[in-house]
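Every protein chain except one is present and positioned as in the full complex.
In order of appearance the chains are A and B, and numbering begins at 1 in each one.
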Amino acid sequence: MLKLDKESHIGYISSLDSKRDDYEYWLSEHLRLNGVYWGLTALCVLGAKDTFDRTKIIEFVQSCWDSKAGGFGAFPGHDAHVLTTLSGIQILAIYDALDVLTETPTDEHTKDRKTQCVEFFRSNQLPDGSFQGDRFGEVDTRFVYAALNGLSILGKLTPDVVDPAVEFIQQCYNFDGGFGLCPGAESHAAMALTCLAALAIVNKLGVLSSEQIEDIGWWLCERQVPEGGLNGRPSKHPDVCYSWWVSSSLAIIGKLDWINFDKLRQFILQSQDLKKGGISDRPDNEVDVFHTCFGVTGLSLLGKDDLVEIDPVYCMPASVTQSFKKYPY
Amino acid sequence: MHGIKRRELTQELLRKKRARDAEKITTYRTLTERVLTSKARGYYTPDELEITTRLLELNPEFNAVWNYRRDAILTLKEQLRSDFWVNELKFTTRQLQAYPKVYWIWNHRLWCLNEYPGSPIERWQLELALVNKLLSMDARNFHSWHYRKIVVKRLEQMSRKNLNQQELDYTTEKINANISNFSAWHQRASLLPKMFAMGQIPDEKSFINRELQYIINAMFTDAEDQSVWYYIKWFVRSDCIVSKLNTEEYKNLLQQIKNGILLINEDEKDFSGKENMWCLKLLCVLETIQIAQLKLDIVPKRSEYLDKLIKFDPLRQNRYRYLAQRP
């Protein structure tokens, strides 16, 4: 049985920022802030939270601020988006540095960043309860999740935001027990997580009947393929990132044991690159920080590799999320 | 990144890669800096627009550049050539052919269609043709399906005609072409409740019967395919179907499906020595309805099915144990 090589993954993550000779490094600049969140979360789970330089990271997060839009972008100069704003907030929360958002701005006409973030999230909610990613209007349940998650961390959830969002999510529930990215869209494991976690954040899992919960569990557990990995929808290849999306969904509805832990573990461990560290989407493919993060968080849920506890709802260390105000306040 | 094979680069190859990368990095960074600077200054010119084209060809996921491009287009509206929008759409087409799964390209294309001068209905109809073409090449690309729904919705708005029937026919076409097309079955399951609710099904009982034969046909043609089973599972419990039938008709429907499943399962055992797991799963569902809901007096075999499932589908055994404990 393979083992989780924590050291090599920690090494891999800490080396990420030094890859400036690789073209791929620059091509992924538009994901940098998300990448920092994935890397940091992975490090926390691996018990190496102090690997990055906390001050430098916080500075970096702040530098990603898009003052025009009032939220965080992926990199300095990039545009704010609901997903990257969440990543910024999550990183600060993990470092217990949310107070930098309430620092008084130098310009007295400007509100503090926390207020602006809240406004950014709220202003991107549409009449039907859904959220757009930014002013250009793309709608997706990922953004509902990101907005509710972010507002939750900032302790600013309100019924006028929550209730329509919950209604929207319910409309994304499909005939097969899965959830889609918007009403009528095909079920996809990532959406199962975003919908269930969003409901969990606002304490509204109860809007789902027990029959629906069973159907959801059934759809999710069918994601496991004979070799042990999890796929994102029927007849597709397994991928390590679904080890997170599917497992956390099952954990949220209390049915994590409906999949086989040992075989899933095997699949994730086989996707490690034991030479240079990191985890890839499946065995023998190229590694990246995204899959490294979701590989270790998935393993953490399975509870067999002596990892730090992860909160399936927020995808952040449980030690951090337990201090969040629980809605309704 | 998905689907990139791991490569061990030798020192020599690594050196070569570095050399090639160095050039690419310089180009990329120069372009990026230029665009982001112009963006920060709110500076929009046709030249800048051209730069974004080059940058987006290198990295179509760079959303800030798409944003800037859109703002530039809106600012330069008057200065744009008459064939601008046609070319802009061609640009996104090329991008989509190379990267059919990048959200940002789809978004931009949609934005273009909405901004298209007049946004005539013909433009949207062409769009439908294009997305159908893409779906014929990759029937499971959910971006295409999602986009298609948006286009159809727009067409409905513009023509003030409801297109549900046309959409239903499209799913039939796709399923006939390949019954493993889960996305098409999904579409069908999303459409039928709406169509029933809107009274768009002329002879409901007859329709349901034909649909029943359709899915039985699918079941026999390919009993390995999950799409069909998910659909059947929904069909037998769906309110829009069940509410149209009286008890006798419902019993009959369930029995027909059950008979088919039993036949298939027996045949499978005969041929390969193994039973079909989906058959067993569905038999459980059917039996639950028959006994708990319809109060039929049949010999319960549920625990036998579940035992077999625990044995032959061990990955999910805890779910079967859970079901076994539930009455």
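Throughout what follows, contacts are C-beta pairs under 8 Å (C-beta built on N, C-alpha and C of every residue); 3 or more make two chains touch, one makes a residue touch a chain.
One rule holds for everything that comes next: contacts and distances are computed from a predicted model.
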One chain is missing here; what is its name in UniProt, given the choices "Rab proteins geranylgeranyltransferase component A", "Osteoclastosis associated transmembrane protein 1", "3-methyl-2-oxobutanoate dehydrogenase (2-methylpropanoyl-transferring)" or "Epoxide hydrolase"?
-> "Rab proteins geranylgeranyltransferase component A"
Which of B:L58, B:L76, B:V102 or B:L126 contacts the chain that the document leaves out | B:L126
Just one of B:E50, B:D138 or B:E304 touches the chain that is missing; which is it?
-> B:D138
Check each of B:T53, B:N178 or B:S238 against the chain that is not shown and name the one that touches it.
-> B:N178
Which residue among B:R7, B:K77, B:K161 or B:K301 touches the omitted chain?
-> B:R7
Per the whole complex, from B:I232, B:I264 or B:C284 the residue touching the absent chain is B:I264
Omitted-chain footprint on chain B covers residues 2-5, 7, 13, 17, 20, 86, 89-90, 93-94, 126, 129-130, 133, 137-140, 165, 168-169, 171-173, 176-180, 201-202, 207, 210-211, 213-214, 216-218, 220-224, 260, 263-264, 267, 271
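We adopt the following convention: only the chains that are shown with their structure count from here on.
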State, to the nearest whole Å, the distance from the C-alpha centre of chain A to the C-alpha centre of chain B.
-> 23
Which bits of chain B are touching chain A when the two form their complex?
-> 1-7, 18, 20-22, 24-25, 28-29, 32, 36, 39-40, 58-59, 61-64, 67, 70, 103, 107, 111, 140, 142, 145-146, 149, 180, 182-183, 186, 189-190, 225-227, 230-231, 233-234, 238, 314-319, 322
Touching chain B in the complex: which residues of chain A?
-> 20-24, 26-27, 29-31, 73-74, 77-79, 81, 134, 136-138, 174-176, 181-182, 184-188, 217-218, 221-222, 224, 226, 228, 233-236, 239, 255, 257-260, 263, 273, 280-281, 284-288, 290
